[in-house]
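For reference, the structure I am asking about is given below.
Here the complex is missing a single protein chain, while all its other protein chains stay put.
Coming up: subunit A.
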């Protein structure tokens, strides 16, 4: 991505849509765009399939990516396989461990990203960070920041963010990462984070990702009424989106709604997303 700075990125719309969580638009754009070079084509496909993964349409990815597809796409397929079935996960991780033990082609950023994603899903943050450390793309850095934040290492995340900002301050990913770090930092930074999400939804379109980001900012500032509006919009877009539901569980309680309302969201969540980390934590506490 660093190499492309300065000139126009033909895949900008595709990537941008993907990062802000507008997956269908990403898919649409990817199908529309006519890449100028074969590498670009691979890159486009990569985003296309990742958008499908984000939509949980794993089958499309598994069917489309064949054995002779480029290694980048193979990596994407690996993630799809990992996410699609619980049973194969251990095998995939073991396989991945082996691959990582050997020397890895560090230029295959996609592979690094996919591997890190799997490790992160496995809560193996060390491995994830180690993997990401080998890459230099903005997205690697963004993922590093995310992992660091999940480790509550805001200090390190800020350092990483600084690196990103040096590389390209206005990139969508940098902006988003800034917002994440700002939320973690809290205080006055929350408003900045909110503005980043707001600007993006103004500029492109409001997505669940952006709306939940806004809601998190609002709630962190104890602005419950404002958060309700945002979350309602998110709920209208997708009534079974897990993060929206979790935020609503938080929100309804803070707004003093009857416990039944909260429980309803909880049941919805249990219904659709049993494997969500939040629920895992939650259910772990129950027993």
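Brief remarks on what is shown
Assume contacts are C-beta pairs under 8 Å (C-beta built on N, C-alpha and C of every residue); 3 or more make two chains touch, one makes a residue touch a chain; residues count from 1.
Criterion: contacts and distances are computed from a predicted model.
Missing chain, UniProt protein name: "Coatomer subunit alpha", from among "AP complex mu/sigma subunit domain-containing protein", "TMM27 protein", "Coatomer subunit alpha" or "Immediate early response gene 2 protein-like". Within the set A:14, A:33, A:79 or A:161, the residue that contacts the chain not displayed is A:79.
Interface residues of subunit A with the unshown chain, by the touch rule above, are 6-9, 12, 18-19, 21, 23, 50-51, 53-54, 79, 83, 97, 101, 117, 120-121, 123-127, 129-130, 133, 139, 142-143, 145-146, 148-156, 169-172, 176, 180, 183-188, 190, 192, 195-196, 199, 202-203, 208-209, 212-213, 215-217, 219-222, 236, 242-243, 246-247, 249-250, 253-254, 256, 258-264, 266-267, 270, 277-278, 281-282, 284-287.
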